[in-house]
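Just one protein chain is left out here, and the rest sit where they should.
Letters A, B and C mark the chains as written, and numbering starts fresh at 1 in each.
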Amino acid sequence: MHYDHQVQVRYGETDQMGVVHHANYLLYFEEARTAFLAHHGQPYGQLEKDGLALPVRKLDLRFRAPAHYEDKLCVRVSVERITAASVRFVYEIKRPINDVLIATGCTELACIDLTSTPRRPHVLPEAMRELFG
Amino acid sequence: MHYDHQVQVRYGETDQMGVVHHANYLLYFEEARTAFLAHHGQPYGQLEKDGLALPVRKLDLRFRAPAHYEDKLCVRVSVERITAASVRFVYEIKRPINDVLIATGCTELACIDLTSTPRRPHVLPEAMRELFG
Amino acid sequence: MHYDHQVQVRYGETDQMGVVHHANYLLYFEEARTAFLAHHGQPYGQLEKDGLALPVRKLDLRFRAPAHYEDKLCVRVSVERITAASVRFVYEIKRPINDVLIATGCTELACIDLTSTPRRPHVLPEAMRELFG
Partner (left out) sequence: MHYDHQVQVRYGETDQMGVVHHANYLLYFEEARTAFLAHHGQPYGQLEKDGLALPVRKLDLRFRAPAHYEDKLCVRVSVERITAASVRFVYEIKRPINDVLIATGCTELACIDLTSTPRRPHVLPEAMRELFG
């Protein structure tokens, strides 16, 4: 099960090398991941209203080809692995117009209880575990 | 009373025009403003711990000359006007090495009570009003 | 003549106040402005390929109500004034779901010649002047 999300490169996301600055790919990943969750009836905002959060605890990224201003990119996201209290998403970004692979990567998120101090791990919501399990 | 704060342009703050992207000047203003407050014994973080916040409600910016990657810039900040529940900071950004004026601007901040829903205006802390009044 | 552009608030665009950080509105303005230009057959990327650019030389912003993570916002953009070598866009951001006005503002852009050193003012492309004149 994967989800395809489209983003278009903003001018402010480029840097003086004339390409998308590498940190911004994490914003594309994030947007795709939350669109994926919302698409399956699990909007991330609701999770935080319920007192949980999913901070990123690990990530990697590999850049294959540069992306440019105004490029329409497709971010394909899927869940690679889910445990009781963490979930690992993998991503592939392509420029569909010429089918070029731009970047690949993954982010591993831990579920935490926002109401505890310090914030403690917490099991993922049942619905999320069923969805991706 | 003014305060001079130095920032150095990060690579990720440039855009493909080869200059600092205009939105980033607001981050320089913010960093200078909070360094100014901290310098006078009013760290902004403490204010939020005390249940208050100072969101920006109005701002303007004028760009005089472009700034570039690695530029060391001086942000001069001062308080132009303070009322019971708002404070207006003005800024001037220069590149000291050649004394070029880069940008000028202002931000007006309202004091709000973070514990109210919706967040209501709140008088500024006494110490801040005395400092800038 | 105006153009309505939709953006959805990204998680990374919020700050610890729990609302959209004020600098990010300039990214929404920019995205709306360039979508507006592209919609009228004037993609901004092409302008730079032709050796011209439109840096922002002046802007103001007024925040009316906070925007939150996942909010779908409508950015209405129009041209307020165009001269031989500059153009002034005005913006109004609303949250359509409850018709709340979030922010208003303007950006004034100067047309420059990217191939000159230092970069000199240049007349706006004919097509743009006809479109907005």
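Points to keep in mind about this one:
The working rule: contacts are C-beta pairs under 8 Å (C-beta built on N, C-alpha and C of every residue); 3 or more make two chains touch, one makes a residue touch a chain.
Computed from a predicted model, the values in this text were never measured in an experiment.
Across C:Thr14, C:Thr34 or C:Thr107, the single residue that touches the chain missing here is C:Thr14. Among A:His2, A:His39 or A:Arg57, only A:Arg57 touches the chain that is left out of the view. For chain C, the residues touching the chain absent from view are 11-12, 14-19, 21, 23, 69.
Those residues of chain B that touch the chain absent from the view are 8, 10-12, 26-27, 30-31, 34, 38, 43-45, 48, 68-70.
Against the chain not shown here, chain A presents residues 16-17, 19, 22-24, 26-27, 30, 48, 53, 55-63, 66, 114, 119.
One rule holds in what follows: only the chains that are shown with their structure count from here on.
Taking each chain's centre as the average of its CA atoms, chain A and chain C sit 27 Å apart. In terms of their C-alpha centroids, the spacing between chain A and chain B amounts to 32 Å.
Residues of chain A found to touch two or more other chains are 11-12, 69.
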